[in-house]
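What you see is the complex with one protein chain gone and the rest in place.
After this line comes chain A, so read on.
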Amino acid sequence: MADQEDANREANERTIVRTWRAWRTVHEMAADRGYELTQEEVTLPLETFRDRYISAEGTVNRSLLKFSARPSDDMMRKFQKPATPNDPSPGSDCGTIWIEFLDESTLGAEQMRKFGKFCAEHNYAAGVLVSNVPVSASAKKEIAKFAQWTSIEWFLEDDLLINITHHDLVPRHVILSREEKAALLKRYRLKETQLPRILVRDPVAKYLGMKRGQVVKIIRKSETAGRYASYRLCV
């Protein structure tokens, strides 16, 4: 009996720590993408997390794990849409982001549709769903249907336990703005397709929320040159 309780508590404890780590990584991700978050929010200690999000039974209360963030002015400027004669001052590609941890035990098409509808109705430009269970194929299909209103991304909690961009072997990735991309192509007299490529589902591309057609600058350390930059087109 006591053993059973101990095992339960241990399992709970493990879940709490895992969820806390995912929660932190998701905040770091939002901050790295350029959304406005306070330092306190990004570096939330485990004790505070415990105080806020643990229910009376000692389990994680996933329904509380959700937040929205506004893009910073820098980010808005960077992802400005190109001006056209009809629309001299267009808006930005990015908008408020909604990040939520899945509160249910399954993630099927229905849950994804609900999430997409919620994001679209509340005018969130992007939505991130963090799931602790695998995602079905038809749920992934649902994402494309909301592309017109909001861009939905999903992550597995397991993939967010550590922040991959903090790893020693992962170089710095910087997304280029439209003007920077145009300047790069002009400088090297390239067509888009002549750039090396990076997949949309690449872990770092997913982390940065890259869209097809964006160019990322990868800055590596080099023994001979000090720093070495290469560019990848997202496909």
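Definition applied: contacts are C-beta pairs under 8 Å (C-beta built on N, C-alpha and C of every residue); 3 or more make two chains touch, one makes a residue touch a chain; residues count from 1.
The rule we apply is simple: contacts and distances are computed from a predicted model.
Per the UniProt record, the chain missing from the shown structure is "RNA polymerase II subunit B1 CTD phosphatase RPAP2 homolog", taken from the list "V-type proton ATPase subunit a", "Ribosomal RNA-processing protein 41", "RNA polymerase II subunit B1 CTD phosphatase RPAP2 homolog" or "Hyccin PI4KA lipid kinase complex subunit 2". The chain that is not drawn here is touched, among residues A:T59, A:S72, A:S136 or A:N163, by A:S136. The residue from A:M75, A:L107, A:I152 or A:C234 that touches the chain not shown here is A:L107. Summarising the interface, chain A meets the missing chain with residues 105-110, 113, 133-139, 141-142, 145.
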